[in-house]
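Notes follow the structure.
Of the protein chains in this complex, all but one are displayed in their positions.
As written, the chain order gives the labels A and B, with residue 1 at the start of each chain.
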Amino acid sequence: MATATEVHGAHAPGHHVEESWVRHYLFSTDHKIIAMQYMFSGIFMAVIAGFFAYAFRMQIAFPNADVPFFGLVSPGVYNALITNHGAIMIFWFAMPVLLAAFGNYLIPLMLGADDMVFPRLNRLSYQVFFVSIVVLLASFFVPGGAFGGAWTMYPPLSAKGAYSLTPLGSTLFVSAVGLEFVAFLMGGINFITTAMNSRAPGMKLYDVPLVIWMIVIASVLFMASVGPLIAGAVMLVFDQQVGTAFFDPDRGGDPILWQHLFWFFGHPEVYVVLLPTLGIVAEVITTFARKKMFAYRTVLYTVFGTGVLSFTVWAHHQFVAGIDPRMANIFTITTLLISVPIAEMLFVYIATLYGGSITLSVPMLWALSFIGTFLVGGVTGIFLGASGSDIYLHDTYFVLAHFHYTFFPIAIIGGFAGITYWFPKMFGRMMNETLGKVHFWISIVALNCIWMPLFVLGTAGDHRRIYNYSHFPDLWRPELHNIRVFATVATVVFFLAQILFFYNFFRSMFRGPHAEKNPWRANTLEWTTESPPPHGNWPPDAMPSVYRGPYEYGHPDRKDDFWPQNVPA
Amino acid sequence: MSARPIATTRSAAGMPTGRLAVWWLVASEVVIFGGLLASYIMFRLAHDAFGEQAAHTNTWIGAFNTLVLLTSSLSAVLAHQAAERGDGPKAARLLWVTILGGATFLVVKAFEWTSEIQHGFTISSNTFWSFYYTAAGLHASHVLAGAIAMAFVAKDAAMNRDLHRVELVGIYWHFVDVVWIFLFPLLYIAK
Partner (left out) sequence: MFNLPEIWVPAASTSASDIDFVYSLIFWIVGFWLLLSEAVFFWLIFRFRRRDGVRTQYITGELKSEKKWITYPHLLVLVCDVFIVVAAVRVWYDVKQALPPAEQTVRLVAQQWAWSFVHPGPDAELDTADDIKTVDELHLRTGTRYHFKLEARDVLHSFSVPAFRLKQDAIPGRVITGWFEPTKPGTYDIQCAEICGIGHALMPARLVVETPEQHAAWMASQAPPVSLAAHAAPRAQE
């Protein structure tokens, strides 16, 4: 079975080669290992970014006091903390975990394939991603310190060292983001080609599980939107280092151009991270409600529509930025329009519960709470998409509360739903349900205690990116500051609760009860192989074929309440 | 080194996987160049002064380079035809002609830029020249990368290996050519 040498092109497909430990874990081309690399990198970065949030929330609540385990948060440090918190959470946590980790893990397994189509390109994409992490972390230690001009990097602040006071950090930051983009473009190649071409025999497009569709569409959205920003990032680095003036108004440049390039990507980007979570939630709720997905095709068409519309809304981030005021009306219309397919999708998910038989397992708790919390995020977006009210609410904590009520469900709740659901498959062990439930309840209550009050603070006038509200007499009132302190306490509680998750995660990985192939009695193909799957996922002569869609739960002709895709009729 | 997966051999969508991958690559590059060129056009429309600066680009050199790239795309097409017929060595020779075209393009550009820089038109002279060097530079880096990739494919094709890759690298090369077709009028003709 093992061969010591490889003759180019002479291997039979699926032929296994013995690997050393280093080869296996660090330089593997196996999609499952690469998925784990992305997942653990993402979680590691989330811990860092979460710690930053702890530090800056403590500064807001107790200004100029030493933050335990951190030290003093000066204005410059505060700006660097919030900037890197935001950038890390989006580019180095949400995307790697939701898109790259789950995409890499699930696409071949759910499609009945043995790996991605281009395994070596896949490995290269992670290596480029890894370099982007190194570059970003390096920016914290260079003279001048980390970049502090917000994750949006608006010039002229980001373009001139004299303004930002972080000349080196700024360039490293932009470069890290650019490298991350390149890594994900490379990853997208595998996702698209594998999903289109490597489906199991018999698997038609409408038999593909929703999470795979969502990840593929997200990859397309990413690819179609990131190009102008890559061009913009090159232009920004040139402004920073080479003396060009693309964004320098003193020399004929236009800072608003950057904003357009950024947000043309920035808005589709939120759907890039939303779609994988919508997919994860679809898989979890169908499995634990034992119920066929309501109107699968409607979900798909709605996603296509949302994807297309997402390219038409970007300037709602720029209503008061100095764009022609007439343009704002167009973007108000498109932004409110996009709320319609999103609402439809959430209604479809809720409708899926009707007639089901719901078990509140830990993954189901997370998946359901995604729906409940994302609804809040979705409706509060209306306040900001409507130009008339955005005049007031722009750059206030209302915006922060809105996007955390969308990003938290997307990245954290969706991430936990996916991890707790596929943990048995990934690691061959079961997580502890009781610990999982305690972790869930504390986290959910804490998260709502952090973010719900911040809508009030935003409405009261708290503006963003302010390290110390004592400078603003109208805002330095006990009834407002008590809310800030309350939110900070809830933040600390949330962090501490994650210890429960990490304990559960690592302990279960090594000492949890062994998992069978299909502990959740689900239909999709990943549950037909071992937990964890071997290299190649199935024996080469026993690759699955597909006979039906992925959501045949509760079918009247069946004795069992589920009907796996690979069981012949 | 892992073996070629079964996944790579399937073709549920009917299109060969390699071709899908190259089109995806081309699509993502189109958006990158599209963004850069759209920015350039917006600037150009808003600043009349650009036109004065653009007068200093050498249209003859630009035209010559356009001819070189178009010819190299022709040899790439002929290489594909040879590969389809199974004639690896002929495809490889035609690919080398294409690479030669790319190299010529880059050498001419090197002379062009040297001359312009010596005349004082540097990347930071003004925004027109910033766009000029950035756009043409980004394009040139893609010509270089394409030529290198093509050399690897030619090496294999000469031994009748992986002939399907001749078409794939050709698609990429045509894309690089098309970008230049947009750059040429924007940077050299619109004065």
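Note that in this section a residue touches a chain if its C-beta (ideal position, glycine included) is under 8 Å from a C-beta of that chain, and two chains touch if they have at least 3 such contacts.
Treat the numbers as computed from the prediction; the structure is a model and nothing was measured.
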Touch partners, limited to displayed chains, of the chain removed from view
A
Among A:Thr332, A:Thr406 or A:Asn504, which one touches the chain that has been omitted from the display?
A:Thr332
Which is it among A:Pro68, A:Pro201, A:Gly388 or A:Pro513 that touches the chain not included here?
A:Gly388
Who touches the missing chain here, A:Val234, A:Val376, A:Ala446 or A:Ala490?
A:Val376
Kindly note down the residues of chain A that lie in touch with the hidden chain.
74-76, 79, 148-150, 154-157, 160, 163-165, 249-250, 255-256, 289-298, 320-322, 325-326, 328-329, 332-333, 336-337, 339-340, 343-344, 346-348, 350-360, 368, 371-372, 375-376, 379-380, 382-383, 386-389, 391-396, 456, 459-461, 463-468, 471-475, 480, 553-556, 561
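In this text, only the chains that are shown with their structure count from here on.
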So, what's the distance in Å between the C-alpha centres of chain B and chain A?
34
Interface with chain B, chain A side, in the complex: residues 6, 8-9, 11-17, 29-30, 108, 113-119, 185, 188-189, 192-194, 196-199, 203, 223-232, 234-235, 238, 242-246, 251-254, 257, 261, 264, 536, 540, 543
Touch list for chain B against partner chain A, complex
1-13, 15, 17, 20-21, 24-25, 27-36, 38-39, 42-43, 46-47, 49, 123-124, 126-127, 130-131, 134, 138, 161-162
